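For this view, one protein chain was removed and the others were kept in their places.
Each chain carries a letter (A, B and C) given by its place in the written order, and its residues are counted from 1.
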């Protein structure tokens, strides 16, 4: 699946998107955040406060307990500040 | 003092303003409404529902218990419908 | 702090009025513009005629604007109210509020409209499309209730 990053998450990881292949035990959006945080120093920094990270699956906001099965594009970003 | 009338009150009385000289017992705005209502058929019609009549003394909204002593211009009109 | 109040027969340019409040300023984060238009009531209305109490209208709107300024941190307030005959689709009233933050601008604009409705000395008479004489528009209890929610 494609992971996309925005704002401070994008800046800290140093890329705006990539294809990721999480292992079978990664079932929810929250699992995916935790797994990404373990990919290296930049990821650990991007997800150092996982509770505030927002997740969107195929461009819909979801909670951390949402299942990621079947997702094509999962986005990670801090709380929004538009408007 | 000058009495000025607006909207349905003006239409029913048939004039927009006049000088009135109420007797000494007319002390409040409400007294004045009651006294005006007795001036004739058109006035009785204009003030047939005195509770809804709004009064302004020298261009400030007042309640019916407001004293009219010293007033130069007293206005009578139905509830407003601007905006 | 700019306060503009105008009672006029002619139309107004809402955008130009909003621009006057913001031009050259960099501390305004929110501009709320309310335009009240004449509805044709399903085709039954040919026009509205707005009667007003000239001197008091301006003074009363100034008092309402002063209350809004005292209650919210506003960078500017503009109120324009037309009188005379207006056709369906035409503008009747304009309120513009500018503030650093949106909550103040929104609340002040709603407050101004609620108070204009219940305190500004204007009365609407209907001219009917079928040529029959229209009556005076009745005041709405809903407008009184709307104004009451701002009671101090």
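The working rule: contacts are C-beta pairs under 8 Å (C-beta built on N, C-alpha and C of every residue); 3 or more make two chains touch, one makes a residue touch a chain.
Since we're looking at a predicted model, the values are computed, not measured.
A.B. asks: For the chain that does not appear here, which of the shown chains does it touch in the whole complex?
C.D. replies: So, taking every chain into account, the missing one touches A, C.
A.B. asks: Please identify, in ascending order, the residues of subunit A that touch the omitted chain?
C.D. replies: Given the touch definition above, subunit A has residues 4, 6-8, 10, 56, 59-61, 75, 77-83 touching the missing chain.
A.B. asks: Considering the entire assembly, which residues of subunit C contact the chain that has been omitted?
C.D. replies: These residues of subunit C touch the chain that is not shown: 13-15, 18, 22, 24-40, 42-43, 88-89, 100, 102-103, 105-106, 109-110, 113, 142, 146.
In this section, only the chains that are shown with their structure count from here on.
A.B. asks: For the chain pair with the highest number of C-beta contact pairs, give its two chain identifiers.
C.D. replies: After tallying contacts for each pair, the winner is B-C.
A.B. asks: Just give me the whole-number Å value for how far the CA centre of subunit B lies from that of subunit C.
C.D. replies: 26
A.B. asks: What whole-Å value do you get for the distance between subunit A and subunit C if each is reduced to the mean of its CA atoms?
C.D. replies: Measuring from centre to centre gives 48 Å for this pair.
A.B. asks: What residues in subunit B touch two or more of the other chains?
C.D. replies: If we look for residues of subunit B contacting two or more partner chains, we find none.
A.B. asks: By the touch rule stated above, which residues of subunit C touch at least two different other chains?
C.D. replies: none
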